[in-house]
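Note that one protein chain of the assembly has been removed; the remaining protein chains are unaltered in position.
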Amino acid sequence: MKLQFPAEAEAVRAEFSAWLDANTPSVAEATVRPRSTADSPPWARRFQCAMFDAGWLLPGQPPEFGGRNASLLEQFVIEEELMRRRVYHSFNPQGLSIIAPSILMFGTPQQKATWAVPVLRGEKTAALGMSEPGAGSDLAGLRTRAVADGEGYVVNGQKVWTSGAHDSDFILAFVRTDPDVPKHKGISALIIPTATPGVTCRPFGSICSKDDHDFNEVFFDDAFVPAENLVGNLNNGWHVATGTLGEERAMLWLSNYERLDDVINNFGARVRGTELADDPLTQDWYGRLLVDAMALRLLGYQSVAKTASGHDPAEQSILKLFGSEAAHEATNRALETLGPLALDHTIDSAPYNHMNLDQFSASWFDRYCRSFAVTIAGGTSEIQRNIIAERILGLPR
Amino acid sequence: MKLQFPAEAEAVRAEFSAWLDANTPSVAEATVRPRSTADSPPWARRFQCAMFDAGWLLPGQPPEFGGRNASLLEQFVIEEELMRRRVYHSFNPQGLSIIAPSILMFGTPQQKATWAVPVLRGEKTAALGMSEPGAGSDLAGLRTRAVADGEGYVVNGQKVWTSGAHDSDFILAFVRTDPDVPKHKGISALIIPTATPGVTCRPFGSICSKDDHDFNEVFFDDAFVPAENLVGNLNNGWHVATGTLGEERAMLWLSNYERLDDVINNFGARVRGTELADDPLTQDWYGRLLVDAMALRLLGYQSVAKTASGHDPAEQSILKLFGSEAAHEATNRALETLGPLALDHTIDSAPYNHMNLDQFSASWFDRYCRSFAVTIAGGTSEIQRNIIAERILGLPR
Amino acid sequence: MELELDDDQRTLQETVRGIIAKECTPAFVRAVIEDGLDPSPWWDTMVGLYWPALAIAEDVGGLGMTWIELAILLEELGHAVDPSPYLATTTQFVPIVRRCGDAAQAARWLGGVAAGGITGALALGEHTVRATADDGGWRLDGSVAYVVDADRADEIAVVATAHDGVGVYVVERASAGAALTIDPIPVFDHTTHIAGLSLEGVVVSGDRRLGGSDLAEGIAVAVEEATLGWSVVTVGACQRILELVVDHVKQRHQFGVPIGSFQAVKHKAVDMYVAIQRARAIAQYAALTFVEDDPRRSIAVSMAKVAAGDCQEVVLRNGVQLFGGMGFTWENDLHIALRRAKLCVTMFGSTIEHRRRVARDALLGEGAA
Partner (left out) sequence: MELELDDDQRTLQETVRGIIAKECTPAFVRAVIEDGLDPSPWWDTMVGLYWPALAIAEDVGGLGMTWIELAILLEELGHAVDPSPYLATTTQFVPIVRRCGDAAQAARWLGGVAAGGITGALALGEHTVRATADDGGWRLDGSVAYVVDADRADEIAVVATAHDGVGVYVVERASAGAALTIDPIPVFDHTTHIAGLSLEGVVVSGDRRLGGSDLAEGIAVAVEEATLGWSVVTVGACQRILELVVDHVKQRHQFGVPIGSFQAVKHKAVDMYVAIQRARAIAQYAALTFVEDDPRRSIAVSMAKVAAGDCQEVVLRNGVQLFGGMGFTWENDLHIALRRAKLCVTMFGSTIEHRRRVARDALLGEGAA
């Protein structure tokens, strides 16, 4: 056991750190904010492309896909350094972290060149079409249908919660291509350009604001998709959906760590030097937050190490459950402690951080509301508990 | 709405209060402690008999059964006054509150005279034989069998958690008399004297101490019970089991209120004048405890009033859930707050209260342990939540 | 204790619910939030129903009912997330005038509220506003943060400190002119108006200084009424959330069954329900202490604020969780009630402060509670 990372990993961090010092967009440059998770402002696209060219964007990939064949540990220190600096490699996170890697893993050379690389270079943005009304966490129950028709498929149905769809160039959509086989067996993955006739994206407001447009309903009404847009084999969409995130899963916890760290920093800055810093009850929850953040970091490191050494990391559910619950608790306590000081609801009512995504620099109430999302999206805390109980503790279904 | 009780109820309270002033056993008299919930020391038996004679013991009953045909509200103020003074009408609480009333409700005149009245007058003690190994909260699954044989029944099987059985004169046992009908339909209630050949009571220690003998395993090995000991009709035991507690159910919450009040008083006495009383974190949980106690009292009063005015009190599960969880939380916090002061594990490490049952005057650790019992016995908190969800909120089974 | 509503009170509750269901609908509240619709017609409807007059004494034109009836109304208004100036007028402005004013002032302003001409607010500037005698009247200088309805109330009762101690000065907003600056704060509950107040030489006439006798006590009790008002409104908003959630989990299916059949869902819903029962019971008790002038009043109010604060925490956490993604949309009414309920923790003392107050009274005080 050691408190330090191996020297090789630290060397990569140092190199990356120097690169970031030289290349991170300036405060003056990064003023235009994105309006959704598929709306990447020009300055962000430029930076993302620079990351691609330098091989820092998806470091585990080969250079032609924005990487440097880095080991997981190296990928991790790169990710950690970005997190520490609150520098975002992409403002189309699902495009970068899920959709492009899916196409790189399962797609044809032409799909890689036409769809994946532009997403990586910041030239296109993409949205992920998984959830449907009524299906929720239950992917096997999806009902959007694609019927083979000549040189392609005709798609009918509806997706929901499709983040950024209205700002995206295309959607990687999971559709039912064989209605006669059980549940997840008849699903395929299609690249559907949003400009396709018959595709309608309807963004809707979130709990935070009527004008916070990221979620979409997406309607497919006899939308024709060419056969060449099928990703992976026909009826093999389940593998595309579940196989995309490989060892990178071991780094997902960093986003919750960032949330915790954000409250630690912003709340700390807000109260340091005031009488709240001396208040025992504030200290009580703030101390718990510090312990939670440290524990998440330690458990996260362990999970990265296990994955790097080839073990199966069954702990992602733990990190998700623990990290998201801790993040919600922290924002709730911060809101309560600040009392009337937390009333103000303008976006700049919390300290502004250079390049920060809005969910981290929003008002305390916004932070509180958004913290619910992390205990729900990507599998609710209830579902994580079921998984842990059954897979780790071995309790009966 | 009023904060006061009606004048008639207050008049009864005043009368009872005066009676208690004159008749409560003195500190000197009440030194011998009971060793189980069916072990009533002589001084306690004398006091219980005096309560019977004066019509205060089961005030809702007619005078020949220790009462005065009191209304529920009058019963309540009597119960409340006892609680407030920490005076116990019986040290065989199940005998007094469940077994004797069951026999009075379902028994023959001879059973009333032979078994119920002696229990009420403190001449006999009784235990309740319900739970069985493997049956738990599920009375319908019990397996102890009674087979008709000449002038009576031959009983075989085993009970567990039978409080005070080894110190009791008889057990009101629920046994299966018809194995061929579904679940709860073939159950009967039998009075089984513990001296019956074939009845063996084996007390076992509790979480609190090896020597804290109240729970028993009771084995029936061809035990013969005369037919005249059948309470209620054959195969009608389910009604006896569920019908005993009528409107008195509306007062069960008082025991949890007593637990809360006990921590309020004893912890308060322990820390008042010390720096702990000034500690914000102590104040935080102690304040919650005071609010919990007040809320339980208010909700309890409402439930009594609803029952008195003929409404169905669906709230017993709420009172049970809320009161027991609050009591556990309070003892846990008290233990933690006292730190090393809570280490001492002798029974008199907490303030002694005249006539107090041991579970209220025990060490802080004992209190903590016993507080688990109230979230488990009589239906776990989980089961109470299921009941509330289904019966009150109307959620599907 | 008799803690059940009597028949008249139950009838009132039913009537109020019926009217709100017709007049202060979710669509109406949403239009106020989304389109900036003016809620005044709804206020006028309430005035027509004598709701502002409810707990005002009959001799000044009110209905002479008690805090019990007021609480019945406030809970329903919290349930509806009422966008009107009812809360501040009846639980802040009315109490300060009633507790601190003389008979003429009561007739003037309480009568005015009862008759429907006046809405009011309360600005607690005891330590931040100075009053100086000025030619028979008073001159006010200073500022007060976070005043409910300061931007729309007709009359603002300002607590200020003069040479002879704390006093209360009723400022007519419309006539104060440039000496009074009001800065609305964009709070997260879009249906509650909160503003900061700056007074630079606001002059009020002598008859606008409240002339009651024990002003310190009067102000304290008025603040207690205001605190109880928030607590009751919070209970109503939480009840609304529970109803939305219970409907949702009965209808929403997953893995082939309604999610309300899952134990984890049931238990979270029950914890919400119990938290609401607890908060409502204590709020009613606190209301009763006003009715009966019970000495436990002050601590009862703190208990009510604590229970409301505990309640919103459980109800919001579990409520949003049980709604899942559906609760995360703007279209869902959940967040409208959530915003109102959350406001509770920011106003008139935090849960923690009131909880410590309850404990201190028991551990350090005379033990009156």
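Letters A, B and C mark the chains in the order given here, with residues in each chain numbered from 1 onward.
We adopt the following convention: a residue touches a chain if its C-beta (ideal position, glycine included) is under 8 Å from a C-beta of that chain, and two chains touch if they have at least 3 such contacts.
As the structure is a computational prediction, the values presented were derived from the model and not from experiment.
Chemist: Could you run through the displayed chains and say which ones the absent chain touches?
Modeler: A, B, C
Chemist: Looking beyond the chains shown, say which of B:A11, B:A113, B:V181 or B:L343 touches the absent one.
Modeler: Touching the chain that is not displayed is residue B:L343.
Chemist: Extract the touching residues of subunit B with respect to the undisplayed chain.
Modeler: Counting only subunit B, the missing chain is touched by 131, 134, 136-138, 161, 204-207, 209-210, 212, 215, 281, 328, 332, 335-340, 342-346, 363, 365-366, 368-369, 372-373, 375-377, 380-382, 385.
Chemist: Touching the hidden chain in the full complex, which residues of subunit C are there? Just list them.
Modeler: Counting over the whole complex, subunit C touches the hidden chain at residues 262-264, 267.
Chemist: Could I get the residues of subunit A that touch the absent chain, sorted low to high?
Modeler: 1-6, 264, 268, 271-272, 277-278, 280, 282-284, 286-288, 290-292, 294-295, 298-299, 301-302, 305-306, 309, 315, 318, 321-322, 382, 385-386, 388-390, 392-397
Rule of thumb we're sticking to: only the chains that are shown with their structure count from here on.
Chemist: On a C-alpha centroid basis, what's the spacing between subunit B and subunit C, in Å?
Modeler: Computed from C-alpha means, the inter-chain centre distance equals 43 Å.
Chemist: Could you state the distance in Å from the CA-based centre of subunit A to that of subunit C?
Modeler: Between these chains, centre-to-centre, one finds 41 Å.
Chemist: Report, in whole Å, the distance between the mean C-alpha point of subunit A and the mean C-alpha point of subunit B.
Modeler: Here the centre of subunit B sits 55 Å away from the centre of subunit A.
Chemist: For subunit A, what residues touch not just one other chain but two or more?
Modeler: 281
Chemist: If a residue has to touch 2 or more other chains to count, which residues of subunit C qualify?
Modeler: Residue numbers touching two or more other chains: 265, 352.
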